[in-house]
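These notes concern the structure reproduced below.
Of the protein chains in this complex, one is absent; all others appear in place.
This part shows subunit A:
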Amino acid sequence: MGAAGAETAERGLPGGNGYVGRALKRKEDPRLITGRATYVDDLVLPGTLYAAIVRSPEAHARIASIDVSAAAAREGIEAVFTGEDMDDLAAPCPMVWVPPGVEVHVPDHWPLARGKVGYVGQAVAVVLGSDKYAVVDAAEEVLVDYEPLPVVVDPEAALRDGAPIIHEQFGTNQVFEWELAGGDVDAAFAEADVVMERRVVNHRTAGAAIEPRGALAEWREDHLTLWSSTQIPHVARVILSIELGIPEERIRVVAPEVGGGFGSKLQVYGEETLTAWCARKTGRPVKWTATRSDDMLTTHHGRDQIDYVRIAATREGELKAIDVRVIQDCGSYHLIEGPVIPTFTSCVVSGVYDFDAVRTTIVGVFTNKVTTDAIRGAGRPEATHLIEVCIDQLADELGIDRLELRRRNFIRDFPNERPHGFVYDSGDYDGTLDKCLELLDLDGFRREQEQLRSDPDRPVYRGVGFSTYVEICGLGPSRALGPDGWGMQGGYFESAQVRVLPTGGVMVYTGTSPHGQGLETSMAQIVADRLGLAPDAVEVIHGDTNTGPFGKDTYGSRSLSVGGEAVARAAEKVQDKAKRIVAHKLEAAPEDIEVAEGVFRVKGSPEQSMTLAEVATEAYIPADLPEGLEAGLDEISFYDPDNFVWPFGAHACVVEVDAETGRVEIVRWIAVDDCGPAINPKLIDGQVHGGAVHAIGQALYERIHYDEAGQLVTGTFVDYGLPTAAEVPSFETARTETRSPTNTLGVKGVGEAATIAASPAIVNAVIDALRPLGVRYIDMPLTSERVWNAIQEAKR
């Protein structure tokens, strides 16, 4: 079913002509669907050298020597470089999380390995040549002599005494230990009627964007231009400046069309730095395009937590305290922010429930695997998974209905300060759950479930699972995230520039960097309403550091709630100035001018009006402007939010389990999400569908798996099982709309919400289905064999 209110236009809009709230088709889709979008690999510069990278086949080894002579001697090879050749780099990859008072071990991480390698796939050398095939052949002839070292892939094994130490200078594989707590956790556990404990494994996954990474660098007259498949061109410019020692103003980073990121391109990778360095070194444009194998091996992974969960409660089901110890596998090196990701687990580890005390202790660990960092949800899917699975587990232990247990503990007063210091902005957790149950028809489901199970010849095991979630997004308030807060070395504002052109069209420059979200459409809707235009007259420009103000890019479901708010504010500044011009021309007071039906007009005298084009003419031929008003119609806004935003919702998943084989099939999916008032319900539906599929993938099919030797076993799309249309149900989506008080649009993010919500609903549904067989708990991924094994064990 479609989202509620798809075509409603009767919102309180600032001068609205009704585009906000409508399910408009995406402006960006025609070029994407017809294959006319330009990705990095489509760009061609004359004289380009292609780069092929020599990667380590060893998970942990010292590099005794590298012999590049055979490769360099091959026809068409211009140069071969190793880590030693790059000694003019100004800095290794900067890891931007420096939490006050916490020691974090940060090994030097260079684009090409220096002296040793820590994971399979680590870049060791680069071969450059004018033929993209010849460089791959030549790369096979770079001879690297590795002296293998003992490998450790299990993070808990890595913490034990006697484990191989990956970075000797630290004397330990522990990266850091950090605690985020509030309330008297120990007292709550001491006094609790019931303490429930579970070990919940949240396994490693890949972002698996359909466009692999790629970079094209050009060095011309001491200026660098880097086209990169990235979510963060503005951040990348800063980091490239630090690493390469090039003044920031001489660097331009462009994110052309980007074919998906899901957090995997919220990164500045060694290959981007390397490509830029090679262009400077050779004076030629240099292009590197990842293969799928490169991407699976070396694009950062996500999740990979082991969560030791303890919950204290009364026998009546009142939740008192939650205490979670997170073991976070960081991989062998950090990229720009990896170790901070589990901090987001701690933010919402207590979910939608009114716990008195909350504690999360996070232990980061080095292992001989590639880095983990942000992947869609970044720490919050882990939190929702552990709390929502454990709530079902606790309900079982207490003998209380699991929805009743949830309702007894829902937070209901907003804004609500949690014991660990976070303030949930707004919410209506009963509202989304009520709507979800209404769509599900739980009583009807229970009757059907009972009937299907009772067939003596062929019992069918159906189950339903729920996830009532809250998440934290809209990154974010710089005061909370920045150097004196969590210790991120940056601000998290967003910028926007709204420029009316002399003929009345509008250019919007956003500091976000959309790569599939549809922001060219939603931002155009926001501006169109404020300036009396159709969205078609609004061009949204993004992803180029040489246009528009400095921005902070796209991640953390921030682009609408922070970036969209900045756009709204800049548009309102333009609107204010336009009203002054209109008032002057029509001899009215500015406060008497309204934007309606496509024009600026005098309230009560609709025949007295001007179009934006007419206003623009006055602004750009400034012969008769109000006293003191500057020419032009072009405004910038920088918006830094006071708080995060806290989307929430209720998902229900119905599964059918083949008890003979363990196969899980999803029969129904009901998603009721609340991300505030919809700007474009179609985009929300799209995000909910994609987000839920992402989590379904993790719950049932997707798994990054390394063997004991640190070799990646699931390095292709054959082994790494992304769900396809055949594996997912037709989603039933609905919404409630609870405004966020954080921004004037009232919106919350939705790009990650369904990924954060969904996985526990599947696990809970499978356990519900198999309860008659005695199955009580299963970790993801719910492969058929794992489910079958759980059934066999329960029989014993």
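One rule holds for everything that comes next: contacts are C-beta pairs under 8 Å (C-beta built on N, C-alpha and C of every residue); 3 or more make two chains touch, one makes a residue touch a chain; residues count from 1.
Rule of thumb we're sticking to: contacts and distances are computed from a predicted model.
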| item | value |
| --- | --- |
| Per UniProt, the name of the complex member that is left out, chosen from "Acyl carrier protein AcpXL", "Fe-S cluster assembly ATPase SufC [Lactobacillus sp.]", "Glutamate mutase epsilon subunit" or "Carbon-monoxide dehydrogenase medium subunit" | "Carbon-monoxide dehydrogenase medium subunit" |
| Of A:479, A:705 or A:739, the one touching the omitted chain in the full complex | A:705 |
| Options A:393, A:714, A:733 or A:764, residue touching the unrepresented chain | A:714 |
| Omitted-chain contact residue, chosen from A:249, A:597 or A:660 | A:660 |
| Hidden partner chain, touching residue among A:198, A:292 or A:689 | A:292 |
| Touch with the omitted chain, as defined above, among A:137, A:318 or A:448 | A:137 |
| Residue numbers in subunit A that touch the chain omitted from display | 132-133, 136-137, 291-293, 660-661, 663, 701, 703, 705, 713-714, 716, 718-719, 721, 723-724, 726-727, 783-785, 788-789 |
